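Below is one structure, written out as structure tokens; comments come after it.
Of the protein chains in this complex, all but one are displayed in their positions.
Every chain is named by a letter (A and B) in the order it is written, and numbering of its residues begins at 1.
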Amino acid sequence: MSDLIITGGTVLTTDGPIRTDLRITDDRVSEIGQGLEASNVIDANEAWVGPGLVDMHSHLRDPGQDWKEDIATGTGAAAVGGYTAVLAMPNTIPVVDNAQIALYVSERGRRVGSADVYPSGCLTMGGDGERMAHIDEMWDAGVRVFTDDGTSVESAAVLRLAMEYIANLGGLVAQHAVDGAMSAHGYMHEGSVSSRLGMHGIPSEAEEIVISRDLALVRLTGVSYHVQHLSSMVGVGLIRQAKADGLPVTAEVTPHHLVFDHTDVASTDADFKMMPPLRSAEDRDALVLGLQDGTIDIVATDHAPHAPREKEVPFEHAPNGVIGLEWAASVTNSVIGDDQVRFFAALSSSPARIAQITDHGHAITIGSTANLVVFDPTERWTPTDSVSRSRNAPYFGRELIGRVRATVRAGQLTHGSTA
Amino acid sequence: MNAEDLGRVATRIAHEIAERNHGLKNVVLLGIPTRGVPFADRIAVALTDIADQPLTAGSIDIGMYRDDIDTRPRTRLGPTNIPEDLDGKTVVLADDVLFTGRTIRAALDALADLGRPSAVQLAVVIDRGHRELPIRADFVGKNIPTSTSERVSVRFLGVDDEEGVWIGEGASP
Partner (left out) sequence: MNHLLTTEGLSREVLEGLLTDAQEFAEVLERPIPKVPALRGRTVATMFFEPSTRTKMSFDKAAKALSADTVAFSASTSSLSKGESLKDTALTVHAMGIDLMIVRHGATGAPWRLAEWLDIPIVNAGDGAHQHPTQALLDCLTITQRFGSLEGLKIAIVGDIRHSRVARSDMFAMSTLGADVTLVGPPTLLPVHMDGWPARTSTDLDAAIEDADVVYLLRVQTERGGGSVFPSLPEYTKRYGMTNDRFSRLKAKAVVLHPGPMNRGVEISHDVADDERALVLQQVSNGVAARMAVLFALLGGDSDV
């Protein structure tokens, strides 16, 4: 098989960004240097070249809800968005609470995926928040991240036990930090917009309460703890303090929480409905600041496909979630600014480290697996469609800055083309 | 026509109405908004002098009865004030310009919903021709032959800031 070279890019190496060409032979990076030649060429044309992106929060809906998405279509969207690896959330049908389903997800990913698929597992059986899931056998099947995403584990006692168990294994507890009772019947952020719309709200305190409690349990158990889809200013403040206190805590923010706020919900377009909800502009600004100053470690998509029919209903009746794999890099780029190192930290190396995905997220060196992305941080473009099976995105018709030119997974192009 | 001419028209038509309807006991005068109303008021003043008894004009709006609401911009509904029971009365409708006849057709429909007059007569300031329905005026201030593209505008103080009749080219009123 002939080699593939990427020319004219700024390559993120272990020595930092360097303007150079690189050669890929089979599934490895084989040469880094100037003036390389081959028949298959990707002209990066001053764009960034770095490790393939890693999403720590994808709902691939497989098994069980293939009318929304499946592993083939979901990883197809991931490839378009520059991702070479995704962490699949376990709230499928059936849920991933045992090794068999976890193995199905990783095996299916190997067969049909355009990106490497890593299963996460539930903390509790069926995600019921009561009985501990088959954490041990899932660990042996390769699961490293445990979460009941979609719901918060309501019982502090149950969560404490799961944390103790997972801490001993060396895994990660990831929390959907939205208090169930405080968010019951709520559809959007509780604030001036919800009051005006007469819509039941979900106060920021719903997030604050769960994170505060969980931090106490982290102190108790010593487990590595990750807050999913952080949404509020007060939440950012708690994480900042926890890190200052030296706790093993990390946090993610979604692309949509970085650019939208609750005033976008005033249209009652269900493509702005998700959990946690879009909060105030003040919250959004705090999230952006938190990402810039490192309080928030990563951007994770919370890619949550729903069929058009499910979203073409009144806001209150629509399911939560929006898709985002294809645009997260662009959104992150526009928020972070012109900073290649920080960009790849937020989207690749940090999520890979936190989720213990060892084959991805490394600066490029000779001999490493060729999981790469070519990203042009300057191109302005306006998305109009998606390759996901669903279309529930708030980005259509809005200009974004920065675009994925090509994605290479294990030496193979999964998005883009050679000249 | 200037303001003085308009005044003379109202007075002359008042005399014609009095002559046609011996005694004015059964006459009810109704102006069609907007400018049929001040015209009816002028006639009512003149009739009060002639008959030596107070006579007030009412109004009948045709906005709810038009057959062209799809094709024309709608104006606000005007007032409908019917001063007395119309059954058995002679109603004199007053309007500014008689053109296609559709306004009067609508007014007749409106009248039918409000009572059963024994007779309906029509007084207009200007008859400009181009009828689209078999309707004619009983009392006419002035016949003015026009082309359909001309614009005939009758203005009354109180509604407008000047009084008289203007004819010009332009969109139909």
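In this section, a residue touches a chain if its C-beta (ideal position, glycine included) is under 8 Å from a C-beta of that chain, and two chains touch if they have at least 3 such contacts.
Everything numeric in this text was worked out from a predicted model, so none of it was measured.
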For this session: Name every displayed chain that the left-out chain is in contact with.
Result: A, B
Exercise. Looking at the whole complex, which of A:Trp48, A:Phe315 or A:Phe344 touches the chain that is not displayed?
Worked result: A:Phe315
Exercise. Of A:Ser120, A:Ser194, A:Ser224 or A:Thr332, which sits in contact with the chain we cannot see?
Worked result: A:Ser194
Seminar exercise, completed: Contact residues on chain A toward the hidden chain run 190-192, 194-199, 201, 203, 267-269, 308-310, 312-317
For this session: For chain B, enumerate the residues touching the unshown chain of the complex.
Result: 61, 63-66, 68-74, 76-77, 79-80, 109-110, 113-114
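The rule is simple: only the chains that are shown with their structure count from here on.
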Problem set entry | Computed distance of Cα centres, chain B from chain A, in Å | 75
